[in-house]
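Please read the structure below before turning to the comments.
Here the complex is missing a single protein chain, while all its other protein chains stay put.
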Amino acid sequence: MRKKRAGMGEAPYKKDNETFTYDGKKVTAYPAEKLFDMIKEDFGEDVEGEVKTFTAGVKKKKEYKEIWLKVKRERFHELVEWMSKIQVPHLAVASGRDAGEEIELIYHFSLFYGIRDSEVSLCVKVSLPKEDPVIDTITDILPGALITEREKQEMLGVKVKNIPDPRRVFTSDELPEGYYPWRNDNDPEVEKELVRDLSKEGL
Amino acid sequence: MAEKTFTVPIGPIHPALKEIESFILTVDGERVVNVELDLGYSHRGLEYIVTHRCNPIQAIYIAERICGICSTSHPYAYVQSMEHAAGITPPERAEIIRAIIGELERIHSHILWAGVAAHEIGFDTLLHWTWKIRENVLDVLEAITGNRINYAMFTIGGVRRDIDEKGIRQIRSSLQFYREVFDTFVATFIEDTTVKMRTRDVGILTREEAEKQVAVGPTARGSGVPKDVRYDKPYSAYADLDIYPIVPDEFTHEETKGDVYDRIVVRIFEVLQSVHILEDLCDLLESTPGPITYQQNLVVVLNQLKRAVGEGIGRHEAPRGEVFHYSMLNKREQPVVWKVRAPTYNNYASWIPMMKGTQIADIPIVIASIDPCLSCADRMTVVDERTGKSRVMTLQEMREMGWRKTKEIKRRVA
Partner (left out) sequence: MFPVAIEVLKQMIKRPFTNPYPAKYKPKVTLTEVVELVQKGKIKLNPPVEVPEGFRGRIAYNIEECIGCQLCIKVCPSRAIEFVPEVKKVKIYISRCTFCSQCNDICPKKCLSMSKEFELADYEKYGKSLIIGATEDYVKKVEKEKKTADKKE
């Protein structure tokens, strides 16, 4: 049942694991720059961003790349659909922050997983104005995105359109409406009541 | 079917979990027809604490205490994200030491899990035996880091303690021990007829479901998705090694089904994989002298982080799957944004397809099969919808149901 040095060396998978279909053609994993150019070509002015390169390794140096994108929210859903045509994208998580006038969501996707050294991380930023923080759901493409979308609703006050389950996940039902823990513009009176610093209270 | 269904809520008290959760199961006789998850009972607001009160050095120890078993995985991802945000490159020796601690942790975590899984199916002899062999790696960790868990080894820009000749010798002798004991481990666990009958075709997660539910780690690999950050996108010293993700069909020589048994196979062979990785890492460490931090003076590091502007992501393949951290620095003492994504966060969703169609007696092992750090007692209420009567059923009772099932199988085997 066991093999010599299991999990090390050449992967014993069939090579068809490593091909994807794009536009009806069979393709292999793209380098990050090519993927970025393809996105640029299809989305034009609506996306901007850069490719970051990092080096890893001690004796054998290897490079890995991340694509950081900023996309208009009208085309965000389309971008995820575009990615899912190549491979079911892996969504690590959606993070977000309060950037003053707007709320910035960052969806951390990755493509080409399952192939040695080829995975490309895509960090997709979407800015939403605070008066109208609405974004399309991606649960129709990735059902697993539900929890992270629900979390963004309760933590940042984002409205996710067509979300199948809009309830809260992590915060308690006692948390007042309109208070969003990750925002910076909360009412200080409400915050004072909700947040306790136990070490200052001598506990 | 509709008139004969029951609602079975499990939880929410679950002290052993990072996030206590509650399941609301709808059952038809013994079979689960629908599952609903209710999470967030132990949300500690760590992200809020760090972004409001802690500087990046303090946050390492907050990250370490997100999970007791993954107490290297979270700092690993966290320091990576901080280094990317501030543009710091750790020295080579530090990268190797980080990977060594990460792999030692994987060995102890997987063996711990194997014991929990054995307990859930009522095989307590195996629980005690696996936890006995787990002591060896914990002793090594204690010897080289000072603690059995919460090692406090990581810092931004390197590691805090070096592993000397003696430490490498200790690691090597521990690896020898695990290589010797591994055959027995396989024989008592994977090749055991009772374990196999009890876990085969239970809690199935198909490959398509695993991809769509964004499952990570052994949960995804058990379904045949060869997804492993160490292989897909090698970081630190992992780039020097030829690792490939373990999927079950290589060892079972059967078609990958994505059931509990496949996940057991993946985890147990990952122990062996970690042993091989550690052998290579020890050789690498011996041939790589050098400093262990990029900057000895912590005050300089703190000031640099305070001035830094940038954002970065850190990913590490923890025993339970990929740990993901996102940090952003913006000329402030505290990080501006810190987002932690533990592997169980992604694997929650895969419970739903796993549980549908299983029997109540199988629920404990299905819950345990994604390794959500589950160990302690749970309370559940069985509500009879027709009469409105309800009675409380403890997890113990449920486990006993599971144990009875194992006994039945044993009898049938004999």
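Chains here go by letter, A and B, matching the order in which they are written, and residues are numbered from 1 within each.
We take it that a contact is a pair of C-beta atoms (placed from the backbone, for glycine too) under 8 Å apart; a residue touches a chain by one contact, two chains touch by 3 or more.
In this text, all values refer to a predicted model and were calculated from it rather than measured experimentally.
Within the full complex, the residue among B:Ile24, B:Leu302 or B:Ile352 touching the omitted chain is B:Leu302.
When the missing chain is restored to the complex, the residue among B:Ile24, B:Ile57 or B:Ile168 that touches it is B:Ile57. Across B:Ile144, B:Ile246, B:Ala308 or B:Val336, the residue that sits in touch with the chain not pictured is B:Ile144.
Mapped onto subunit B, the interface with the missing chain covers residues 54-55, 57-62, 64-65, 125-126, 129, 132, 135, 142-147, 150, 152, 160-161, 184, 187-188, 191-194, 298-299, 302, 410.
The criterion applied here is as follows: only the chains that are shown with their structure count from here on.
Rounded to a whole number, the gap between the C-alpha centres of subunit A and subunit B is 21 angstrom. Chain contact summary for the complex, subunit B toward subunit A: residues 19, 39-40, 43, 45, 47-48, 53, 84, 92, 95-96, 182-183, 186, 190-191, 211-216, 225-227, 229, 231-247, 250-251, 269-270, 272-273, 276-277, 280, 284, 288, 313, 315, 322, 324, 326, 328, 336-337, 339, 341, 345-346, 348-350.
In the complex of the two chains, the subunit A residues touching subunit B come out as 1-3, 5-13, 17, 54, 56-62, 64, 66, 88, 90-93, 95-97, 106, 108, 110, 112-119, 121, 123, 142-148, 168-172, 181-182, 195, 197.
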